[in-house]
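And then subunit A:
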Amino acid sequence: MEQQYEKQEPLLQVKDLQKHFRITNPLGKVTGHVKAVNHVTFDLFEKETLGLVGESGCGKSTTGRTILRLTEPTSGTALYKGQDIFSLKEKEFMPVRKEMQMIFQDPHSSLNPKKRIGFSIEEPMKIQGIGTKTERTDKAMDLLHKVGLRKDQYDRYPHEFSGGQRQRIGLARALAVTPKIIICDEPVSALDVSIQSQVMNLLQELQEEFGQAYLFIAHDLSVVRHISDRIGVMYLGNIVELAPTDQLFQNPLHPYTQALLSAIPIPNPRRKRERIVMKGDVPSPANLPSGCVFHTRCPYVMDRCKSEVPTTIQGANGHQVACHLHM
Partner candidate 1 sequence: MLAKVMEPDVAVQKKDIAKERRSLFIRRVWANKMVVIGGGIMLLITLSALAAPLITQFTPYDLEAVNRLKPPNATHWFGTDNFGRDIFSRVVYGARVSLAVGLSVAVVTGLLGLFIGMYASYYRVLDHIFMRIADGLMAFPSILLAIAIMAVMGPKPINVVIAIVIVETPGVARIVRSAALVVKEQTYVEAARAQGASSWKIIWSHIAPNVLTPLIVQITYVFSVSMIIEASLSFLGAGIPAPEPSWGNILYDGKSVIQTAWWMTVFPGMFLLLAVLGSNLLGDGLRDLIDPQSHQTKKS
Partner candidate 2 sequence: SDDAGKSGKNEKGGTLNVAYMAQPPTLDPHVTVSVATTDVGRNIFETLLAFNERNEAAPLLAESFESSEDLKSITFTLRKGVKFHNGKEMTADDVVASMERWKVLNGKASTYFSKSEFVKEDDYTVTLKMDKPFTIAKYILATNINFPAIMPKEVIENAPKSGVKEYIGTGPFKLEEWKQDQYIKLVKNDDYQSPRKEPDGLVGKKEAMVDELYFHMVPDASTRTAGIQTGEYDIALQIPYDNVPAIEGDPNVEAMTHPEGFSTVVFNKRNGLFSNEKARQALNLAVDKQEVMMAAFTDEKFYTLEHGLLTKEYVSWYREQGKEQYEAHDPETAKKLFKEAGYNGEKLKILTTRDYEDQYQIAVVIQENLKKIGVKSELQVYDWATLMEVREDDTVYDLMPMGYNPVTDPTQINFLDSRIHYTGWSNSPEMDQLLDELMVAPSDEDAKEIFGKLQHESWNYLPAIKFGDYDSVAAIRTNVEHFEMFHGPVLWNVTKSKK
């Protein structure tokens, strides 16, 4: 389902988002800053799934959390339906919260262990003042059913559920207030393959039924590829490449994307590929390299990469890349 993005008004526009954390040692002394998100710009359209991939610690979750204002951004703007949500007061932001929900990365810690799951699912409705007590209970039961759980599990505690089931409870909770956008923060990476496929299928089905937009964060490219319409590739807090899914896989432009694609182990013993093995480790986000952040590991590194920050260029079909090779 290719879409003509240029003509559509984006639901969410994120521009130049930055988030830096202070690092303190255990005794409370500030020792530096983690530049978790440095330069993130993307649009999210109605009913689309935008994948966000990148290695662990590259700032994917932080991007998602900042958009929901679970942590305050250092700089940048985010327009939801044209309204800058970063400038809203917490009270004014409340109605927007209803339309933007999140599924969290870790199914084990995202549910309050001391609360029955029914409570957890009803809570967002209660907060937003939706329905009466019984209506909410009915809706929660209904949602449980939708995500493939039994209604009689309504008054169980989280520890009685498996990881996949908890992830579905998280999904049910996100759906409770009929959001327009769901930020899915690695909703399947903690799950087993056999459960992973259940959740992914469910996400797709629900999107077809309700038409939300997903910001789908993951680090597993094959998973993201399966579900996304477009994919953004992040490296050390920057989106280095963003393109429609098929285009990205057929014609990866950024050397990092290329290396990443080649490093994914393929479950097929007959296909031994040419792997691009990169030197070195990912630099620490507390100590970012100058110029292009990828230059320390890039096989094609040039002199200007070390000093000059590449700008993002717009290619055909909305294929964006930030690399000096493609200037």
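How were these picked? Simply put, all candidates are chains of the complex that A comes from, given by their letters.
Please note the rule applied: contacts are C-beta pairs under 8 Å (C-beta built on N, C-alpha and C of every residue); 3 or more make two chains touch, one makes a residue touch a chain; residues count from 1.
All of these numbers come straight from a predicted model, not from anything done at the bench.
**Student:** Name the candidate, out of 1 or 2, that touches subunit A somewhere in the complex.
**Tutor:** Only one option touches subunit A, namely 1.
**Student:** Which positions of subunit A touch candidate 1 when the two form their complex?
**Tutor:** 65, 68, 70, 93-94, 97-98, 101-102, 104-106, 108-115, 120, 123-124, 127-128, 138, 141-142, 145-146, 150-152, 157, 159, 163, 170, 173, 177, 190
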